[in-house]
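Apart from one protein chain that is not included, each protein chain of the complex appears where it belongs.
Chain naming follows the written order as A, B, C, D and E, and within any one chain the residues start at number 1.
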Amino acid sequence: MTHVRTDGTAHMVDISAKTVTDRTARAQAILQTTEQVTALLAEGGLPKGDALAVARVAGIMATKKTSELIPLCHPLPVTKVSVDFELETGEPGQVRILVEVKTSGKTGVEMEALTGAAGAGLTLYDMIKAVDKHAVLTDIKVLAKSGGKSGDWEV
Amino acid sequence: MTHVRTDGTAHMVDISAKTVTDRTARAQAILQTTEQVTALLAEGGLPKGDALAVARVAGIMATKKTSELIPLCHPLPVTKVSVDFELETGEPGQVRILVEVKTSGKTGVEMEALTGAAGAGLTLYDMIKAVDKHAVLTDIKVLAKSGGKSGDWEV
Amino acid sequence: MTHVRTDGTAHMVDISAKTVTDRTARAQAILQTTEQVTALLAEGGLPKGDALAVARVAGIMATKKTSELIPLCHPLPVTKVSVDFELETGEPGQVRILVEVKTSGKTGVEMEALTGAAGAGLTLYDMIKAVDKHAVLTDIKVLAKSGGKSGDWEV
Amino acid sequence: MTHVRTDGTAHMVDISAKTVTDRTARAQAILQTTEQVTALLAEGGLPKGDALAVARVAGIMATKKTSELIPLCHPLPVTKVSVDFELETGEPGQVRILVEVKTSGKTGVEMEALTGAAGAGLTLYDMIKAVDKHAVLTDIKVLAKSGGKSGDWEV
Amino acid sequence: MTHVRTDGTAHMVDISAKTVTDRTARAQAILQTTEQVTALLAEGGLPKGDALAVARVAGIMATKKTSELIPLCHPLPVTKVSVDFELETGEPGQVRILVEVKTSGKTGVEMEALTGAAGAGLTLYDMIKAVDKHAVLTDIKVLAKSGGKSGDWEV
Partner (left out) sequence: MTHVRTDGTAHMVDISAKTVTDRTARAQAILQTTEQVTALLAEGGLPKGDALAVARVAGIMATKKTSELIPLCHPLPVTKVSVDFELETGEPGQVRILVEVKTSGKTGVEMEALTGAAGAGLTLYDMIKAVDKHAVLTDIKVLAKSGGKSGDWEV
């Protein structure tokens, strides 16, 4: 690993010599709430309003804030973002959030996809907390990555 | 619930008439990685540098960005933030992130504590992803809340 | 006007001695497009997706960015924001955007309401520009103001 | 229109496959105030200070915030921005704001030019509101566009 | 010093129990350039345009970004900001930047005043660097502070 500093201090890794290529990442987050709440989400019946539409916008905007939130992330111009929701496809009371991000850049967009998923998930949390104080945002992870030298993969 | 709009559209709930009181929230996130990685974290041996120190700063700064990330959150001036890490106190390969936030305000700081925990967790993810592509950020939830009319609670 | 500087240079006016009171402002913006487009807006049929929901979120978030955009604005913690749309209530092809903002602060929230209306309007512009290159965002103004020493008014 | 999603939800359109070209956009906004106020603007005599210089800076900075304000806008690195003012060249009491923006990117800068015009206009509104409570920010529109596949145009 | 943590890790100090009082801070920065450049500054003759007006706006806006830039700073609502320049009152080729900031808050605004001075100074640096590559921004310090329990002082 050539980018370790001898004194172990934090730094933004040098990517100057890397090639600009098209890169994609997909990530997910899961909000574990109750079936009563997923029903309210499906019908847009929550007190703060249409939660899925708000969380979708929040997730998209969060991907654009990634390098402001993650100190050592390189700023990257995202060229595509989508945020989708699946209700009640897993355990009862679950919302699955799926985010896909693309860029043309010198490094990958995994952190952008994860930040979008977390941002959408936190927003759902905020939208439902008047009716469920004990939701859990969980299983945030990268699902697939393509582009760049390290090779494509998918879980 | 008086703050439901008849057309179900999203809005920032009116808290003008609420009282300014001292409010505290505690939240957690868990990063599930490997024991090899938690050992590197403990000794500051990761390629991007001292991950815990960077994630602590990122978590604190993320709490201050809460109302920028969560569309319907009211801006609140945080008066105290701490971010702590526990390594290998749960399942093997786990890092537990604990965030405590205080404010004097008209509404609670649960979202600030959650956003701080997510921000610190995403930053750890970024710091370790060169050595663990398959970490999972999980179990993000509120642990305790005090202040405000709805009463104190703790899980 | 005591807050004029003798050399005419710009400064953020001193409001330290003013009283914290509840303050409200309402503002509007009008997007002039075509009847074909307002029909697409009403049915959510635009290429980039559900434009009204996105513009509502954008308008709410823009009010929270007011003091970042307007150099001499004092930062104010908004305590309520709503953004509403009226389609085809004025000239053919018009969308009227109505924003209401409240705070408890030392100065008024007219600029927050105007910034929210402009932010929602610009977002609608972006959502429809693939189908109407020649929309006009117009008639952005304050409709009503209450709270503070200068007295309440409404147009 | 290939970028419509079947469920009509909002998303940031995929521009990965588009070509990087030089792109320019010009936009305007008009502030309708009174002749007394445009005289004060011309001589720098407003209570908050030199309004045109402040609004020029605000307009330039607003173009750089476009993708933070407009949820589905792609981040673009602007390579040139100018903001100009014309006083009393239209109806009595009018200030015309003209913004020109350039980039080398995969999509156009119309939204950047419009956001710059709106940002400069809102700032003028703020600078004059102590002397004119009833100004109107109006006629915000794109004047010309060049670069990109859809062809150049000018109104 | 009660706010030291036993493990020495960074945290945002708890100010919840402190009293809201009026607080003021004054800070300075000095830009050391050449007499040729201060002459250009005085007459507004620099290639990027009227440098003092731009730097004044930048300084005011920087004070509002203090808690975003300084990780452990508490967010504070500034209630007054002024930025002034003195040309050639010290060593030849010097510009002195003076910033005054007020708030009503639980902690002082020294960091806001310093950040404003640095922001204005960096902006001047940017405005003149085409004509002076070797300017130095120097002597950034707090000049006076009032309000709060620790007492007033002035250098």
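Assume a contact is a pair of C-beta atoms (placed from the backbone, for glycine too) under 8 Å apart; a residue touches a chain by one contact, two chains touch by 3 or more.
For clarity, every value in this text was computed on a predicted model and none was experimentally measured.
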Open item on the list: Given the contact rule set out at the top, which of the displayed chains would the hidden chain touch in the full complex?
Closed with: A, B, D, E
Task: Residue of A:A27, A:L41, A:L76 or A:I140 in touch with the missing chain, whole complex considered - done: A:L76
- [ ] Quickly run down the residues of chain A that touch the omitted chain.
- [x] 5, 9-16, 67-68, 71-72, 74-77, 105-106
Task: Contacts of chain D with the absent chain, listed as residue ranges - done: 22, 53, 56-57, 60-61, 64-65, 77-84, 102-104
Open item on the list: I need the residue numbers on chain E that touch the omitted chain, in ascending order.
Closed with: 1, 3-5, 8-11, 13, 44-45, 47-51, 53-54, 57-58, 61-62, 65, 68-73, 110-111, 114-115, 118-119, 121-123, 125-127, 129-130, 133-142, 153, 155
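By definition in this document, only the chains that are shown with their structure count from here on.
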Open item on the list: Which chains sit in contact with both members of the pair chain A and chain C?
Closed with: B, D
Open item on the list: Centre to centre, using CA atoms, which chain is the farthest one from chain D?
Closed with: B
Open item on the list: If I superpose chain C onto chain E using their CA atoms, what angle of rotation comes out, to the nearest 5 degrees?
Closed with: 120
TODO: Tell me whether chain A and chain D, two copies of the same sequence, contact each other through the same residue numbers or different ones, using over half shared as the line for same.
DONE: different
Task: chain C-chain D separation of Cα centroids, rounded to whole Å - done: 15
Task: Multi-chain contact residues (two or more partners), chain E - done: 53, 57, 61, 77
Open item on the list: For this structure, enumerate the chain pairs that meet the touch criterion.
Closed with: A-B, A-C, A-D, B-C, B-E, C-D, C-E, D-E
